[in-house]
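Of the protein chains in this complex, all but one are displayed in their positions.
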Amino acid sequence: MWPHRTGRNACVTVLLAASLSGQVSYERIRQAGREPGQWLTYSGNYQGHRYSTLDQINAANVGRLKVAWMYQVNDPNKFEATPLVIDGVMYVSEPPSNVAALDLRTGRPLWRYERPLPAGVRPCCGFVNRGVAALDDQIFVGTLDAHLVALDARTGRVRWATEVADYRTAHSITVAPLAVRDKVVVGVAGGEFGVRGFVDAYDAKTGKRAWRFWTVPGPGEEGNETWAGDSWKNGAAATWVTGAYDPELNLVYWSTGNPGPDYNGDVRLGDNLYACTLLALDADTGQRRWHFQFTPHDVHDWEANQVPVLVDGAWQGQPRALIVTANRNAFYYVLDRRTGEFLLGTPYAKQTWAKGLDHRGRPIRLPNTEPTAQGTPLYPSLHGGTNWFSPSYSPKTSLFYVAVREEGTLFYKGPAEYKPGAGYTAGSVRGLPGVEPTGYVRALEVATGKQRWEFPLQSPPWAGLLSTAGGLVFGSANEGYFFALDDATGKPRWRFQTGSAVFSNPISYLSDGRQHIAVAAGHSLISFALE
Amino acid sequence: MKLVIFLLAALSLNAQVPYDRIRGADTEPGNWLTYSGNYSSHRFTRLNQITAANVRRLKPAWVYQIKAREKVQTTPLVVDGIMYLTEPPSDVTALDTRTGRPLWSYRRPMPKGVRGCCAQINRGAAILDDMVFLGTFDAHLVALDIKTGLVRWDVTVADYNVGHSITVAPLAVKDKIVVGIAGGEYGVRGFLDAYDAKTGKRAWRFWTVPAAGEPGVETWAGDSYKTGAATTWVTGAYDPEQNLVFWGTGNPGPDWNGEARKGDNLYSDSLLALDADTGQLKWYFQFTPHDVHDWDSTEVPVLAEGVVHGQKRKLVLFANRNAFYYVLDRQSGKFLVGKQFAKQTWAKGLDDSGRPIRIPNTSPTVEGTKVYPSVPGATNWFSPSYSPMANLLYVATRDEGGIYYMGEAEYRPGSQFNAGGFRPIPGEEPTGAIRALKPNSGELAWEFKLHTPPWAGVMSTAGGLVFGGTNEGDFFALDATSGKLLWRFQTGGPITSNPMSYLSGSKQHVAIASGSAVFTFALEEQ
Partner (left out) sequence: MKSTLAAVLCSGLCLAQNGERLFQGNCALCHGPRGDGGKGTNLAQPRLPRAPDDEALFRVIRQGIPGTEMPGTRHFSDDDIREVISFVRSLGQTTPPKVEGDAAHGAELYRGKGNCAACHTMGGRGGAMGPDLTEIGVRRSPGHIRTSIVDPEAWVPDNFLNYRWYSLIPDNFVQVRLVARGGQRLTGVRINEDPFSIQIRDAGDRVHSFWKTELAELHKDWGKSPMPSYRGVLTPGEIDDLVAYLVTLRGGS
């Protein structure tokens, strides 16, 4: 935030902040659907839907959507955060590892937490932060120097700060944490640097670690045999996108990244569990209930770090508790979320690496698709058919909306040599000559993965979607547009030029009884409402 | 076959903005061809689609965000549907006004060792014929091809190693580009330059501090003229009939210790009237002789006409940092009217020739002296606006005092040369206001209070509005005759720039830079 005068303003703001409740119990988050005017957790609800039941803004009137206010962040790094809205206050993390609380009505800041970062932080892909979590009267943020920090929601003062991992060996936290019951679940980044990945849960009140699940099993642990020799030590499988939670099953669903080194699998022969995997972990103990690996022995950097979406649907005529995800490897999967059983998988984007999936969901690889010294052309690219940014599920249309990247890659294989803190990818990538990459917003039937419609984008997106009961899907483009599409047909209904590429996911909330849509675009947080 | 026709067509490239177009800027209000809208520095738009009645429907049309952290202080120019704006530290971008999408960009890496008192910003470009002109923070003047942003020529104006830089929007006059220099806190010797627009060759230079043997040097004791400063970092005005360039000069150095430089210190804190062809000084008026408060007279001079002292005259209207508003006859340079427009405690008033009658014990001391206005002054670089419709001069005013300290003065090239400092007055909360002054008298017509002293200018419109911005991010519109607040919008960043207006298609737009973004506004469709 821009430096602004404190003094008199601070006094007023503390008074203002004191008059708002801002308490977000676990029960409130669990029943987030009852408070559509708030946005209490990263994906709007525990099920990962990123769907708003507000319908004041609809296909008929969205043409009148206008900017209500803007909030600018004085930092040039990508602004990837999803804001939370709780009782008249918006909480948003800012790059690199700061947090601001804004008055919802005016967009004016109430308080800011600024974290000084040491010189040696090494995030692979930008000094970014994807959002905060809220539980009771605290706001939680993960930092680039691999700490989890708890702030007082009213004042922004630090309650506790726990070191999660050592930033000097290239660990960092960019993920928005997930507040579950009495704990805060958080993952770690550093997959390009040969870390050993994990999912952690911390006691929300004290900051003490409650459990850790290593996503790369150690010697003697189940799955360790899927790593030749000592390769598990730098196995990566990082956990840098927020997961989902089923309160009834008490399962936290969290996905993992690629095995290291990225493009050279020779040193790590084997399936490399639990890289490129969706994990179902007991929320109290962190124990693994089940797992599903999308891309065994991945050599294309097809991390599974996408938000998994919980759907209560049907399978072959019977009600079934499903979990669905569009994976980076270009396949859309439907699994049983109780057992992890594979039900269905079908491509949603161009892919040239697999003939299909077998009955267990394991890919049937085509020959000559691995990286080589001369370069192997392949779809999808290393960035995948989609990436970290959020999909959206609309119970209204039963459609799964996903922002899709259609780009190919030449994969090059190099020697694998681990040096702590240095890149450990063993190869490189470049684009395909002569082919301009594009992108789409696609709508898939949630139970079958069949494409209902697509909306073309000029370039492969880096931003996610929000669907609403008003019949709209909101998304963003690299060329600066924030836009609304008809949720049934994909036809564009509205757009606004925000002036910078967008790297985030939108939300919706109520302010003064009026529906707003907000998105971080460029270095600004923009709030929109009907005039 | 296709090629031949194609090639012939491609040859018909025209000059885009010849001098006559800028001279007649008032006749094409859909464009904004020069920093202040016209050569008289009115910063007034003749567009009247946006009015007091409908301005509440004004909404952002599109936004453009820059990647640098520094503030955008630019006034964009618009020519025939394309917007040209400068970005910190010294970049230029061309945008399509319909969609806000970039067409080209010029990016200038800064060498190590550039320094400036304040931020690495840029206040705008100039356009003449088919070129865009930019003053750079490393003290160059660069000419870019208007179609592509590629460099035509690039000349060194001054040495950045001793603290020179250029932040000012140049002024295109006839066939020359007039540009000033910054660095007043570094003990440099100030000047105003004019360069041939086609070749970049320097046409003339006027030193704002005379050299040994030149008239005026006797107003500097000893050798103090060598580090006299009096820089020229805000865009001036031009009168085509008189062929005079009007430009303000900055404070004498060192800022707060006048002992080493006894004398009036010409031509610091002055308004200069220079022949546009030769740079010769026709007349000058010094606002603050022997200034020890850092009250640069680098404000935008406004040219108007009016009846003063019973006679119709050509005037210069000047709201000065020292808290006095001046009306000068711009043909003779004679002082006509002077009136305080903000709180000041340093002068009893002005005498008949416009010279301040100083109150004793208002100079900086070692212990500190409390004086109004503060160092940033009652107003500053940001633009005033003159509405010929309302016949009012609008000034963004700072109501703020300061404690002034005197220190030792030791010049080292490249280091700050202030000899002292200043502090805010403890326990007092400075505020600000937009003040509307009757131009011929300086009498206050109305004021609109601001929460903190502004750092943004104003624009008035034929729709009867005055637009301005606040440090807290509000872009607002006032009724031009009453000062009533009619509309505001929270832009999320401090507004430290000046508004402008243009047509896109046939629709009036208003633009303002705020924080690290440029906003454009238009009435929403009904």
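Order of writing sets the chain letters: A and B. Residues in each chain are counted from 1.
Keep in mind that, in the parts below, a contact is a pair of C-beta atoms (placed from the backbone, for glycine too) under 8 Å apart; a residue touches a chain by one contact, two chains touch by 3 or more.
This is a predicted model, so every value here is computed, not measured.
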* Among B:102, B:289, B:333 or B:421, which residue is in contact with the omitted chain in the full complex? -> B:102
* Asked: Of B:154, B:175, B:305 or B:479, which sits in contact with the chain we cannot see?
  -> B:154
* Residues of chain B in contact with the chain not shown -> 3, 6-7, 9-13, 81-82, 96, 98-99, 101-105, 107, 143-145, 147-148, 150-154
* Sites on chain A contacted by the missing partner chain, in the whole complex -> 78, 124, 192, 373, 381, 383, 407, 412, 414, 417, 419, 422-423, 425, 428-437, 455-459, 462, 477-481, 483, 492, 495, 501, 503
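The rule is short, and it goes like this: only the chains that are shown with their structure count from here on.
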* List the centre-to-centre spacing of chain A and chain B in whole Å, with centres computed as mean CA coordinates. => 46
* **Complex contact set, residues of chain A against chain B** => 2, 4-5, 7-8, 64, 66-67, 69-72, 74-76, 106-108, 479-480, 496-500, 521-526, 531
* **Complex contacts: residues of chain B adjacent to chain A** => 57, 59-60, 62-65, 67-69, 99-101, 429, 452, 471-473, 489-494, 514-518, 524
